[in-house]
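Reviewing the structure listed below.
The complex appears here minus one protein chain, its other protein chains still in place.
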Amino acid sequence: MSRGRSAITPMIVTLALVLAACTTGQTPGGSAPAGQTPGGSGPAASGGYQGTIDWWQLGYAPGGETAAAKLVDAAVAAYEAKNPGVDIVVTGIPFDDQGLARLDTALAAGNGPDIFRIASDRLPGYGAQGVLSPIDAYLTEEDKADILPNLLEGVEYEGRHLAWPQWVPPIGFYLNNAIFEDAGVAIPDADWTVEDFQQLAQDLTTDGVYGFATYMGPASVNELTLLYNQGATVLNEDNTEYTLNSPEGVKGLQVLVDLFEAGAMPPDITTIALADVEQGFIDGRFAMMTGGSGSITNLKGNEIEFTVLPPPIGDAGETVTVGGMGTYAVPQKDDPARMAAAHRLGRYLTSAEVAEDVEGWYLAPGTRKSIKVSETTPEMAPFEEMLASVRFMPLIEDWAEVDSFIHPEIQLAVSGEKSAQEALDAIGEQVTPLLGE
Amino acid sequence: MTASASVARGAGRVRRFWSRYGAGYLFVAPSLLFFLVFIFFPLGWSFVLSFQEFGFRGSTWVGLDNYLGLLRDPIFRQAALNTVIYSVFTVAVWVLVAMVLATLIHPLPPRLRTFFRAAYYLPAVTSAVFIALVWKWILNANPWGLANHVLSLFGAGPVGFISDPSSFAGANVALWSVILSSVLTIPAVGVVLYSAALAGIPQELYEAAETEGAGALAKFRHITVPLLKPITLYVAIIYTIAAFEVFERVYVMTGGGPGYATNTIVYLIWRTGFRFGDYGVASAQAFLLFAVIATVSVLQFRALRSEVEY
Partner (left out) sequence: MARGRPAAMDPAAVDRTAVDPTAVEPRPAPPVSLIPEAVAAPTVAVGALAGRRQPRRDRLASLAVLVPVAIVGLFPFYWMVTQALTPGAAAIRVPPSLVPVDATLDNLAGLFAQAPVLLWAFNSLVVATAIMVGHVIFDSMAGYAFARKRFPGKALFFTLIVSSLMIPVHVTLVPRFILITNLGLDDNLLGVIAPSIADVFGIFLMRQFMQSLPSELEEAARVDGANEWQVFWRIVMPLSRPAVATVGIFSFVGAWNAFLWPLIVLSERNLLTLPVGVALLQQEFRSDIGLQMAGAVVGAVPMILLFLLFQRHFLEGVRVGALKG
């Protein structure tokens, strides 16, 4: 899987996040084949389709070369065993601009796959082109009751739900237990505040240790947690207006600015790579960092004792975090039976059932109440609890470009080149023309 | 005469033409085809694209919008300015250093001369990616960064070489750091070219100057520099083109940041075209850069040529 590529050719916020979740994720997860789940709405019951389903999977390498690919193979085996006559053909496409371009071209031409995995923020683009078959017709009452409402909204575009929401890696705050212990500082509770956080970051800063680090580069939303938890959003509710330069946004950015000025963040924080944040945390150089659930495996592998908290509470008055969503989408096709079969596969791949069939299928918290990822990975529990507090980045066609304008200005503010207000205003000048289109 | 006869005669003419010139065309054909398909055809296409907005559902004509948008775009302006600053400094230093090094190498005994030319040429066979990676590590802002350690020995620093966008001497710290890493790379091609040119300067000129009591510096200024003018023109132009196209260093060391501090034009083109699929705008950016390079080359040519006529 070309995981690093997503960092170089980052497109969209959640791509990196979902990717982080799926690549640095789990151990292979033994392919537990087809045990029929007793009570599970066995897809065979509603199906009857005989034939091929083409499944395109970003970053998939055939033959189970990567952990994520093994999971896919196991899921295919399980589903085929339950649905005799269905033949799933998995094709891997590279996880980067070119891979996505190939997907886009195929979709536009109508010769794409029957089903594919995609980050939710690509959905509006496809929605605008009308190349996807919405899931609404296939969404049962059971599904609606099971999927967390704010997450179902995350796939909604112009009143229709465009894809099966699979999982959400929200951004959490990782705390290095050993550094807290050495400093004689207690680990705060999940309802910690921004003031607590600022105090901790400064208290924990000593010779060779920085209190806090977060990635401020493209295709990520890590640092935006500290703006969103003040109540700021990048765009207003109907995505017509840029709002990050609100007083809430300025206040949140000022927190980062002050921490940097106080020396509580590393001097190269503005150019630090996503990987360097995690590495610094592992090396014991950063007491706290932001990150998605994808970091868990690596930290455990390095035997780091850590605590995951939701972002500290700011002026929003409640826990707020940001994240992206991985989904399975079904393109519009001429063959309704085949499309229906693809939707059934989509439901299966995002259900609790698949989690029972394929151990470790979920590399991030699932979108349904019935999925309990923390039962197999206890460290995932704090992330699961954050699900109800996740804010998604706006679902607009040009998000990738909007994202590319946000981070450079934040870097400039943090390094003291611009005031927080100036930087956020400057983003607006770039973003507003995109909204007018 | 009948039609068939004229056809036959025409065919005969073709045959004669072919037997006479055919081989020439066949030998040239592969390269010519290559240049048409991969250079000239894309050049024209790129020009067309620069007046379009590219989309999956088809491209639309937008007239001069891409160009006008760029002229108003502060990011493009910064990238252009950065590119000019980078080029002016690196080219000036590279040309000067290459000339001085070649002049110093020239009178050495052959074995030493070969040694230095080889040593200086070594960086030129190494991909800029690898060198830039090393420089990124040397210049990192942490106390274990080598450059910052050296500064700390003098009680200075730490400096966020590649992570500090604050203004410094007309540009910004991060851009100066990228420039620093470039000028500290030996201008290998320049050294070789100057060495070759030096071999063509008649020794008598120097001997004559010596008899008039000229020192080393005077000889360099009054003989070497003027006689090397033509090659200086050439070296300056190839380095200007190279500097305007700076990409690897920026890509590896700073990713264009912090902020837009180290964005350069080619980096911006890559970003616009291949990260955001804005083929139209990327093409417009490319043509504007093309125009700048052409202008600068012509100006350099004029400026140096006027003095070249010796």
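Couple of notes before you dig in:
Note that the chains take the letters A and B in the order they are written out, and that residue 1 is the start of every chain.
Here is the rule we go by: contacts are C-beta pairs under 8 Å (C-beta built on N, C-alpha and C of every residue); 3 or more make two chains touch, one makes a residue touch a chain.
What you see is a predicted model, and the numbers here were worked out from it, not measured in a lab.
Among B:A141, B:L228 or B:I269, the one in contact with the hidden chain is B:I269. Touching the missing chain, out of B:L146, B:V225 or B:A303, is residue B:L146.
Residues touching the missing chain, restricted to subunit A, are 1-5, 7-9, 20, 23-24, 61, 94, 96-99, 101-102, 273-276, 278-279, 283, 294, 298 (touch as defined at the top).
Mapped onto subunit B, the footprint of the missing chain covers residues 20-21, 23-28, 30-32, 34-35, 37-43, 45-46, 49, 90, 94, 97, 100-101, 104-110, 114, 116-138, 142-146, 149, 152, 182, 184-190, 192-193, 195-197, 199, 203, 216, 230-231, 233-234, 237-239, 241-252, 265-266, 269-270, 273-274, 279, 282-283, 286-287, 289-290, 293-294, 297, 301, 305, 308.
Everything below uses one rule, namely that only the chains that are shown with their structure count from here on.
In this assembly, the C-alpha centroid of subunit A lies 41 Å from the C-alpha centroid of subunit B.
Residues 56-57, 75, 140-142, 158, 160, 162-166, 254-261, 271, 274-277 of subunit B touch subunit A in their complex.
Those residues of subunit A that touch subunit B in the shared complex are 9-11, 97, 101, 104-105, 108, 129, 217, 266-272, 400-401, 404, 408-409, 411-412, 415-417, 430.
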